[in-house]
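The structure is given below, and queries will be raised subsequently.
Some chains have been omitted; the remaining ones sit where they do in the full complex.
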Amino acid sequence: MQEFTKFPTKTGRRSLSRSISQSSTDSYSSDSSDDEVSPREKQQTNSKGSSNFCVKNIKQAEFGRREIEIAEQDMSALISLRKRAQGEKPLAGAKIVGCTHITAQTAVLIETLCALGAQCRWSACNIYSTQNEVAAALAEAGVAVFAWKGESEDDFWWCIDRCVNMDGWQANMILDDGGDLTHWVYKKYPNVFKKIRGIVEESVTGVHRLYQLSKAGKLCVPAMNVNDSVTKQKFDNLYCCRESILDGLKRTTDVMFGGKQVVVCGYGEVGKGCCAALKALGAIVYITEIDPICALQACMDGFRVVKLNEVIRQVDVVITCTGNKNVVTREHLDRMKNSCIVCNMGHSNTEIDVTSLRTPELTWERVRSQVDHVIWPDGKRVVLLAEGRLLNLSCSTVPTFVLSITATTQALALIELYNAPEGRYKQDVYLLPKKMDEYVASLHLPSFDAHLTELSDDQAKYLGLNKNGPFKPNYYRY
Amino acid sequence: MQEFTKFPTKTGRRSLSRSISQSSTDSYSSDSSDDEVSPREKQQTNSKGSSNFCVKNIKQAEFGRREIEIAEQDMSALISLRKRAQGEKPLAGAKIVGCTHITAQTAVLIETLCALGAQCRWSACNIYSTQNEVAAALAEAGVAVFAWKGESEDDFWWCIDRCVNMDGWQANMILDDGGDLTHWVYKKYPNVFKKIRGIVEESVTGVHRLYQLSKAGKLCVPAMNVNDSVTKQKFDNLYCCRESILDGLKRTTDVMFGGKQVVVCGYGEVGKGCCAALKALGAIVYITEIDPICALQACMDGFRVVKLNEVIRQVDVVITCTGNKNVVTREHLDRMKNSCIVCNMGHSNTEIDVTSLRTPELTWERVRSQVDHVIWPDGKRVVLLAEGRLLNLSCSTVPTFVLSITATTQALALIELYNAPEGRYKQDVYLLPKKMDEYVASLHLPSFDAHLTELSDDQAKYLGLNKNGPFKPNYYRY
């Protein structure tokens, strides 16, 4: 159980997944919260008399419901899944314990699971990311939700515990985002795994932990790795970043893109998305890469591939998308020109060596929310966004439609694991079958009024394919 | 004087020019203003003891100064103008009375005029657009500024009057944006024109009025039409809208652009800018046009040109950029699909027939700031942004760099008129000489580290051009 014994500090320890971000509604919402009583100490009851939840303020349910309804409009794949699967209730009997961000989008997922027959108990995977109104709306609708914005470390584990540990109710499915719920069950309630049919995990970190467990022979139920599914990788990274890089930069700095010189560190899916958007709006983009294949793609796509030092004095914006650490060092920061903007779109908050800027000779000036000017003795200012944390998480929103793709994948993974015949899945980590990836995609096509072509019998035979897919080999790169 | 006799109601009557918009800093700024005393009744003094101003709160000067400094970083053309012209002080002796939006960007302009030798007295051309902190900073720096956010109609004219009517000081130049200042002088102080060397006017409306005066033989001083200068038209419209359409839509609706079907009404400069940005981010764009030449450009640029009715049922977003009225009618609105977003990027707020939506069978729901859901009896929602007013004005910011181009043009127009030898300009409306347009552009090239090529003597002779320009005939279309 060693993999799970190091309790990380909850505060700010784990970056939110790319899929969750500050809502635009935050400032508009009525979350005035001068109310300082801990939710754990409040007695709250929803309109049906239930107290089987713990949220900030059940009275915010109505506002939260509207946010959920707005989200539903861009998550028609889940709504359509509700309709298609409603008759058969493929999750009838499922008792799902979940731990994810609690937002309007995940609420749509949770309510879809319920509509398909499941009972759900839910906590938050991040102490900051809960939308209190949405949690209230879920509680009002009868979901056993235990979460609020600004939980303490202790609150965090208490909420998880309340989900797992309930008399007369034992989970048989786990939906996790980050692995903390899975960890807690492993540590405190290992017997629960006897009934668990499977774990569905979305995050890089959580998946990594599951593979470690598997390698160590300690994974005692099947697990589904949603993180590496095609739809999540291609859509959540490439397209999502294409949308959010502009938004994040505009909201924080109002920078004009036309003619700006930008260096993007890393030309993976995230970098590709950022570069496509910036180039399209008239920026001149340089790339740094360590991988020659990605570098060659950058060349063919019309970007100059350079070492950071070659352009650091001339660029107006520096964006990191590597997943690596110390990609932008103090030395680079020292050489940047006045007003250079520095931000991070990569996986973690380690890419920019922000710590190196916390020295006495530099002055920090907070000029706007999420925007710091770091001022050199000679007056040069570097504009640091979100203190080096994920820009699109901190400073922009993520399209609900993209979140819908991931949420639908999670729902299908749960259905697949719950209904799989004995023996189809061993005590190992699996990718979603390609056919289900294709099904996730097909559920999202009506949003675009897109019409698929069907193979004729003759064509299917010619291609050696089943008419209903899967249409590609597993190694297909899209 | 009939042209100027109809006093429009001040409240919401004139849309802001494209060049001014809500600052991103609004929410961050300390403008809590529970202080309800009218600035006109306050006694305020700046740190040098002067009371020659009227602003909301002189104590906000420091915050405003920082905003001005941030703006200066993207307005290096004006800073460079200060340096180049400082020795000779080309505005020495100029007494400029101005009436413009009062923002960080115009503050950089005003302080540039002062640095070039002018004395300035300034009021706001819009009752809502003043950034109070910036006004305070100007007052603290010694500019006679009379403006605050939320003026009444009466306040508005009082402020203008305070600028014009001062014992011992008589203006010899006018810088106007909208024509109200010019109107006031015509009406109340016609004798002032005896000393006035010229008027510089930026807005469509103000320029229109000047041409009417000229046609009626009543224009008694030379006037410079800055609105139709190349740099303003091409950059303020095309590039500015390319930047701001995405920003405005994202900040209000978090809409995903990829795969969205959008109809853009009008393919002038504004429409071209919007379409370029939307297409670049993966939207499918349709155009409506009345002008066959613009329509043919749209075709060649890869857009389908349709009548609005042909696509109104299928599109996800409707954007108006025509300058016309009732382009989107109630009938169109009735036929839109659920969740369709409707907004206006055009000149006025008449393009969408918003009035037609104020009927009892429709429910309005304000879901976010600047975002209304209009709900049909069958539950269909149309998402209306900024109540049909200019989207990029209300819901996004405009790049400071673009404002710098216009501000520099204004400064040069003032210098030109102030220093022109007797007789160069008659009592008529003029465009800035092309050579000065080119000079404005050249002042902005260093921001991009762009290096111009110089003609050799031999080449200049071959082309029949002066080596220093102008380089194009007046009718050149760029």
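Here the chain labels run A and B in written order, and each chain numbers its own residues starting at 1.
Assume a contact is a pair of C-beta atoms (placed from the backbone, for glycine too) under 8 Å apart; a residue touches a chain by one contact, two chains touch by 3 or more.
Small disclaimer: the values here were computed from a predicted structure and weren't measured.
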Since every chain here shares one sequence and 2 of them are in place, how many copies does the full complex have in this file? 4
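Operating definition for what follows: only the chains that are shown with their structure count from here on.
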How big is the rotation, 0 to 180°, that puts the C-alpha atoms of chain A on those of chain B, in steps of 5? 180
Considering the complex alone, what residue numbers of chain A touch chain B? 24-25, 27-28, 66, 70, 73-74, 239, 242-243, 246-247, 250-252, 254-259, 261, 277, 280-282, 314, 338-339, 367-369, 396-397, 399-402, 447-449
